[in-house]
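For this view, one protein chain was removed and the others were kept in their places.
Take a look at chain A:
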Amino acid sequence: MAHLVQAIALGLLIGGVYALMASGLTLIFGVMQIINVAQGAFLVLVAMVTWWLWNRTGIDPIVASLVTTPMMFGLGWLTFRLLISRIRGSSPSMSVLLTFGLALVIEGVLNLTAGNKFKSATPAYFEESFRVASISFPKAQVFGFVAAVGVLGVLYYVLNRTWTGRAIRAATQNPAGAALVGVSAAGTAALAFAIGSATAGVGGSILSVLYPFFPASHYEWISRLLGIVVLGGLGSLPGAVAGAVILGLAETLTATYGSLGWSTLVFYLVIMAVLLVRPQGLFGARLREDAA
């Protein structure tokens, strides 16, 4: 019983962090039907920058997201203006190729500058835990979770209570309708891409503490994130949260009752089972092409 509670507690903490990481991917897809395959590379890039800042200045890695988030907002905006905007209107496979190319470039640059070695930021609390009854909550996971949920809360507020967010949601739900009320498609897409990239700022800083990483880690991360958003329904933020929590729980429960090696497999089995019943994912809307 204690094992079960412990596994669920850990799974939820990890799920919160995954949710933040996946939120950017699903937001970008919702607005422009582009899968940003470079989102995993963005995370690893930020983890590397965070590690470097921590190593040089001793700044807490999670606090470092105050630096990395604006950095990623800017990088996302530039990426959209310089690269993505040029392939607007072409087939979705173009965007996959383009963002995959971007991921490879980031990986290459990291290999050259930081070297091909595992890194991990290890602040003082790295191996400490909070204890409640017999359940232990590793401090790093708790801090990461709090930061992630905080940022998700801000994202929720921006999307639902500001005109910028309304414009993004309008463009997600009905691009032609949004154009008819004066929402600029290109401007909204650039903002959504920048905001989606900025989530990788906080996400990557958290990653640097929770998981060892090296330049090629982005393959593993993007497949996790894709699994989450496909399970939740592409383009849906609540879906990303649900998918992330399911992945977190699948990992910790499998690790507790089976072995860690099986946890990824279990998650993908869950995805397959869900997609058999709901091809659009848990919270996904059916595309018009499907309905026709």
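One rule holds for everything that comes next: a residue touches a chain if its C-beta (ideal position, glycine included) is under 8 Å from a C-beta of that chain, and two chains touch if they have at least 3 such contacts; residues count from 1.
Here is the rule we use: contacts and distances are computed from a predicted model.
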Candidate names "Ferredoxin", "Carbon monoxide dehydrogenase", "cytochrome-c oxidase" or "Branched-chain amino acid transport system ATP-binding protein"; UniProt protein name, chain not shown: "Branched-chain amino acid transport system ATP-binding protein"
Listed residues A:Leu13, A:Leu155 or A:Val183, member touching the removed chain: A:Val183
Full-complex contact with the absent chain, from A:Ala170, A:Ala190 or A:Ala250: A:Ala170
For chain A, residues in touch with the removed chain: 163, 166-167, 169-170, 173-174, 176-184
